[in-house]
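The structure's right below; bear with me while I get my questions together.
Omission of a single protein chain aside, the complex is shown with its protein chains in their original locations.
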Amino acid sequence: MKLRRHTTPWALSAPAMLLFGCLLLVPLGLTAVLSFNVFDYTTGVKNEFTLAHYLAVLGDEYYYGIFWRTFWISGLTTLICLAVGAPEAYVLSRMGNPWRSIFLLVVLAPLLVSVVVRAFGWSMLLGPQGVVNHALQVLGLGPVRILYTEWAVVIALVHVMLPFMVIPVWTSLQKLDAGVENAALSLSASHFTTLRRIVLPQVLPGILSGSLIVFGLSASAFAIPGLLGGRRLKMVATVVYDEYLHELNWPLGAALALILLVANLLVMLSYNRVLEGRYKKSLG
Amino acid sequence: MSFLTLSDVSKLYGANCVVSHLSLSVAKGEFVSLLGPSGCGKTTTLQMIAGFTEVSSGRILLDGKDITDTKPNSRGLGIVFQSYALFPHMTVFDNVSFGLEMRRVSRAERIDRVNRALALVHLGELADRYPRELSGGQRQRVALARALVIEPAVLLLDEPLSNLDAKLREEMQFELRQIQRKVGTTTIMVTHDQTEAMSISDRVVVMQAGRVTQIDAPFKLYEQPQTRFISTFVGKANLLTGRVALAGALARVDLGAITVEVDGAGLSEGAEAVLSLRPEKISFVPPGQGQLDGVVTARFFLGSQWLYHVATALGELQVACPNGDVLPPEEQSRTGLAWDANSLRVLS
Partner (left out) sequence: MSKNGPLALLFNALVISFMLAPLLIVCIVAFTPANTLTIPTTQFSLRWFKAVFAHPDFVTSFWNSLWLALSSATLATLIAIPAGLALTRFNFAGREALNALFLSPLIIPHLVLGVALLRLFSLIGATGSFFWLVLAHVVVITPYVLRLVVAASVGADRSCEQAALSLGASGATVFRRVTLPMILPGVTGGWLLAFINSFDEVTMSIFVTAPATVTLPVRMYMYATESIDPLMAAASALMVAFTAAVMLLLDRLYGLDKILVGEK
């Protein structure tokens, strides 16, 4: 009886563990090893090891440019999502049903549509003959080149990432005791002060969580820069694709992919640290 | 001859002793309550009898058989959980017949027995409803029917009435007892509500910090509490402390303002003594005509009785008197208090 109790959870988790071990941990390990392999343009991957790829990636100006572009696009996307998503979540939380549920669904449902479709939709809207340019021409402003610039990528990323900001902020708002806001107002606080000093501090964990998720996902985005950035505008993910499928320099691609992975993990997991530190004490 | 015996049963979680050397003999058909505050180990004891928690040491015997190591699905006990634990995806009928299905009872017999069980708890017409369509009291009856239909050796009730509102709780207490008497099943109930335990049990087991402090019939428990804790936990009590001035068969205890005479068994001269005096044993008399005088500081009307707080030389005493013909004293009035000498209980 006692023995059974200790082995049962492992027995139940075994199939998933087997799958994840073979198709997650092993491949990542292989890729880590691959990133140190030597690559020869004529013969391919050789079984010798070198740090050359990491040195190239972390030392070459070309890659600096890629990293910088990826960083500022992700940062800008995060800021816009913050400026739009957090207020939107707040506005929605103050609506009554049925509108609240309907609008929430409209904002979140695009998550379930493939990113290819959404990216293509934006390429149509932002193209030289697209809806946006048509509208601008009607207003008398000349046609603007949006597609295949960083701005197209940012706009489409915001569209895809907005739900990831709305959800944690919405969840934080739901946890708020509705009476707290009223209590502040009854004590003669202005609406703005109530927002700033009562609502915002409690929603901050949600905002933080959303920001980190959006940043991490934007930095590793592939389909959107691929379809809206064009051949010249590369982000980390599209460079990895080039290395693997065009240059066939798998070790270099692997090095880039691992750097992306580590950066992502650091960003996503730093949330736990911050939350544990600052907020656990005051929020319980 | 004991039907259910717990013999020196203990439960430890690491170094934490949750139940300590508990021994209990329950006769067949008896209704026993485990009474105590949260954390006293009563629920753990029930879980051990049911087999959901392993016994650290000691044995549990049912009708002569040692069931300490038997799996919970082989013990044949009927359990009513605090949350009722009705299967939400099954109708009332299917819930009650589940135990019979497990015992491979034929369909015809199942239908018959389920209907009789539902009639016993007065829920015959609700057989096709789902638990979410029932009120709290109705769900509780279904849980009871489900436990009784399998004709269990012992019925275990885990705080069965705690989720009901006060009025319903009172009604269900008596109904529970009636059903139990009718069916004759040995029953063990866990509760923190002392009125509940006292009103329907044959015997009450008072538990505190994992140990049994007293096992007695309700009346005896109330009239002769053995410890300070029991006297204030079971009913209300005025606790009077003093020193034994004269030891003997009839001892004299000096309470400061007055001296009283009590049963001297176990009292040595000079020792400290704690006496318990129940509020309803004190009556109001004109000032100077009782053992003590005092001033009424507050009074509360509780419907069937009045509860008084009276400031005296012995401290503030609680006095209860029934809502009868005699008009009780007003607040701030002087009054005398009198009681029968036998009403004073010595506590250990």
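The letters A and B name the chains in turn, as written, and every chain counts its residues from 1.
Here is the rule we go by: a contact is a pair of C-beta atoms (placed from the backbone, for glycine too) under 8 Å apart; a residue touches a chain by one contact, two chains touch by 3 or more.
Note that this is a predicted model, so its numbers are computed, not measured.
Of the candidate positions A:Val57, A:Leu157, A:Leu208 or A:Ala223, contact with the unshown chain belongs to A:Ala223. Checked against the full complex, the candidates B:Ile150, B:Ile230, B:Val296 or B:Cys321 give a single residue touching the omitted chain, namely B:Ile150. Touch with the chain omitted from the figure is made, among A:Leu76, A:Leu108, A:Leu136 or A:Ala189, by A:Leu108. Contact between chain B and the unshown chain involves residues 50-52, 72-79, 81-83, 85-89, 98-99, 102-103, 146, 150. Counting the whole complex, the residues of chain A in touch with the unshown chain are 5-6, 8-10, 12-13, 15-17, 19-20, 23-24, 26-28, 30-31, 34, 84, 87-88, 91-92, 94-96, 101, 103-125, 127, 129, 131, 156, 159, 162-163, 167, 170-171, 174, 178, 181, 216-217, 220, 222-223, 226-227, 237, 240-241, 244-245, 250, 253-254, 257-258, 260-261, 264-265, 268-269.
The criterion applied here is as follows: only the chains that are shown with their structure count from here on.
Separation between the centroids of chain A and chain B, computed from CA atoms only, is 59 Å.
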